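Heads up, one of the protein chains got dropped from this complex, but the rest are sitting where they should.
The block that comes next holds chain A.
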Amino acid sequence: MIHFVLLISRQGKVRLTKWYSAYPQKERTKVIREISGEVLARGPKLCNFVEWRGLKVVYRRYASLYFCMCINQGDNELEVLEIIHHYVETLDRYFGSVCELDLIFNFHKAYYILDELLLAGELQESSKKTVARLIAGQDALVETAKEEANSISSIIAQASK
């Protein structure tokens, strides 16, 4: 089971956090500090795994962004590494050549995508297509909502003239 997902930039700035196990706010800050300390300090040629408080943190670096997932002792690290990659590929598909800036400004979208991928700390969908379809479905609704809002406001604007 995945306990939490962290996205940290190389400067140690938090880009996204998602907690699947219960960590109180204070604890979260501590966890982030500990993990970014461990992960960012690691050299490039080492394993992508770190043992941490009896759990394991699997991380992977993309450009200047580190994707970290914390898993149980008995889980398959390579699989989690690929789950991270799966997520990045899905992000990439959605944003179109995703870069850190996309995630900085659209972090809530990154959350939505993550929610379609992982649920309750487990991988719920391994098909990129399905995820993309669901997200697209949600976005389509958002678009129509926007259009409606626009048309309504324009109607109001015209009426009030």
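Rule of thumb we're sticking to: a contact is a pair of C-beta atoms (placed from the backbone, for glycine too) under 8 Å apart; a residue touches a chain by one contact, two chains touch by 3 or more; residues count from 1.
Here is the rule we use: contacts and distances are computed from a predicted model.
**Student:** Tell me the UniProt name of the left-out chain, picking from "Histidine-containing phosphotransfer protein", "28S ribosomal protein S24, mitochondrial-like", "AP-4 complex subunit epsilon" or "Integrator complex subunit 11".
**Tutor:** In UniProt, the chain that is not shown appears as "AP-4 complex subunit epsilon".
**Student:** Applying the definition given at the start, please give the residues of chain A touching the unseen chain.
**Tutor:** For chain A, the residues touching the absent chain are 9-11, 13-14, 16-18, 20, 22, 24-25, 28-29, 32, 43-51, 53-54, 60-65, 76-79, 81-83, 85-86, 88-89, 91-102, 104-109, 111-112, 115, 119-120, 122-130, 132, 134, 136-139, 141-142, 145-146, 149.
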